[in-house]
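Just below is one structure, and these are the notes that go with it.
Here the complex is missing one protein chain, while the rest keep their positions.
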Amino acid sequence: MESLKITHSMKAILQLKEVSVSYTPGKNAVHKVTTDIYPNTITAIMGPSGCGKSTLLRAINRMHDLYANVRTTGEIILKGRNVLEMDPMEVRRMAGMVFQQPNPFPTMSIYDNVLAGYTLNGIRLGKKEKEEIVEQSLQSVALWDEVKDVMTKRGSFLSGGQQQRLCIARTLALKPEVLLMDEPTSALDPISTNKIEELLLQLKQQFTIIIVTHNMSQAARISDNSMFMYLGELVEHGNTTQMFTKPRNKRTEEYLTGVFG
Amino acid sequence: MNKDSLFRFLLFTAALLVLLFTAGIIYALVSRSTETFQEYGVWGFVGNAEWDPRSATEEYGAFSFILGTLYTSFFALLLCMPFSLAVALFNGEYYKGKKISSAVRSIVDLLAGIPSIVYGLWGFYTLRPLVIALGVNAQGFGIFLSSVVLAIMIIPYASSLSSEFLSMVPNNLKEGAYSLGATQIEVVQHISLPSAGSGIVASYILALGRALGETMAVTMLIGNTNRIPRGLSDTGNTMASVIANQFGEADGLKLSSLIAIGLLLFIITAIINLIAKLIMKKLSHV
Partner (left out) sequence: MNHSSSIVQRKRKDKTIRHLVGFFSLLAMIPLFFILWDVISKGYKNFNLRLFTEVTPSSMDALLAISNGDPIPGGILNGITGTILIVGLAILFSVPLGLFIGIYLADNQGKRFAGLVSYLTDLLQGMPSIVIGIIAYAWVVKPLGSYSALAGSVALTIMMLPMIVRSTEETLKMLPLSYKEAGLALGSSYTNVVFRILIPSGFGGIFTGILLAISRVMGETAPLMLTALGASVVHWKMTEPASAIPLLIWDFYNDPNLVDLIWSSSLLLLIVIFLLNWIAKIVARKWKV
């Protein structure tokens, strides 16, 4: 069955080469993962709890730098440069992250939240520039109409789904190359989840998205390519439709048919 | 990145200062009291009940004040127990979460906010005549009066921590007892108190530590005599009060002895607080 989804254009935008992450010396939480991520695709990372999917995701934007005993080896090449050798702050502007728990900064207004990436990085913008960025970002997450009249208010009164969209807007405002999403809809109700999934399908036209999810139907619904991880290893990766209909690896098949969670 | 390195360095330095302060404190106390310990030896000083500042017959010993401190503090602890336990039960069990409980908490907080010197004034002007009228002693000053005021001062400390521990007793434990037909006091007796027990003990130990170091109120009410108190109705001095009273123009051996007493006080309160901490630490690992 021919898949109509584009599975790769010219060159990978992100390459993982034998990436390993360990929390304790000698024991790898992620072991030698090698794969390519292509531009304007949604790649889902799936697997049972503890398989290392979040750990892998966080290695990409150097979040592990926060914790002293975490060791990352291998190469993560983003647009030709090894992320592990770059300045973490620069990496994070290129690879934005959205977390599971919607977390608009509580002391900032919606307007300021969207611009938080600039403020925190000490980047000064003119008023017109700011307004453009805010409107553009909020439009791209379909939140503009809902909040344009209350932008000076704090974000806490928004619903969970709206808050998460605000966080996505905040990340998009910095115009990252890649969008890393760590179970972004786990804490949301089905309707909000649906809205965000639709949003992601639209966003992939402009961005490249990697989404960690524990929900395989979500992966099936929205991703072009999938990665299946088990106990830290990348068991199988490739076109989503292919993986779901004809998994090459027995483990993959077991996971997809619910033999284990 | 440079900014972050600098900031982290500053944070670390600030934390290091705590270490340096503590070391500096110990050094200051020890170095300035060596004169006394060299003169009398550690136990010679600690065990000596004689305190005579007169230049001809100069002799210093900490024992009277150690006893004075222990008498007042333990008696205060004893006096405060029924009241602080009642307040703890009030807030942590009987009226837990109710409006009246927060009113009681606020009042007890206010009690904790009154400065020591005001307690001393009240003790002197209002309680002392009562103590005299009760016939405890002729002048009113003494162990009894100081202990009573001290007891009132430590009630907030003992009760607020105890009520915390009581309110942390899991509901399902209590519900289990109630479902067997127990009355509230029986639940308190057999479930709540044993469960919160070590926490309550720790809070009393902390209150004791507070009482040991209390200065102004005690100084104003204890009578300031430099000998072993012969009983509750006698006057005396505590380690804190003798320092407060006599530090002013002290020098030489007297100053060194007062600082030695300060060192002893420091050590004693540190040990008491450590014990309380260890008990509470054991609780969190239950």
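Letters are used for the chains, namely A and B, taken in the order the chains are written, and counting of residues starts over at 1 for each.
Here, a contact is a pair of C-beta atoms (placed from the backbone, for glycine too) under 8 Å apart; a residue touches a chain by one contact, two chains touch by 3 or more.
Note that the structure is a prediction, hence the values are computed from the model and not measured.
Screening B:Ala15, B:Ala56, B:Ala138 or B:Leu180 against the full complex identifies B:Ala15 as the residue touching the chain left out. Across B:Ile114, B:Ile132 or B:Ile228, the residue that sits in touch with the chain not pictured is B:Ile114.
When the omitted chain is restored, the residue from B:Gly68, B:Gly140 or B:Gly209 that touches it is B:Gly209.
Residue-wise, the contact with the chain that is not shown comes from B:Val104, picked out of B:Leu70, B:Val104 or B:Ile132. One chain is missing from the display, and on chain A it is touched by residues 61, 63, 66, 89-93, 96-97, 99, 101, 103, 105-107, 116-117, 119-122, 167, 170-171, 174.
Where chain B meets the chain that is not shown, the touching residues are 1, 3-4, 7-8, 10-12, 14-15, 17-19, 21-22, 24-25, 28-29, 32, 82-87, 89-90, 94, 104, 106-111, 113-122, 124-126, 152, 155, 159, 183-186, 188, 209, 212-216, 219-220, 240, 243-244, 247-248, 258-259, 262, 265-266, 269-270, 272-273, 277.
Keep this in mind: only the chains that are shown with their structure count from here on.
Chain A and chain B, compared by their mean Cα positions, are separated by 55 Å.
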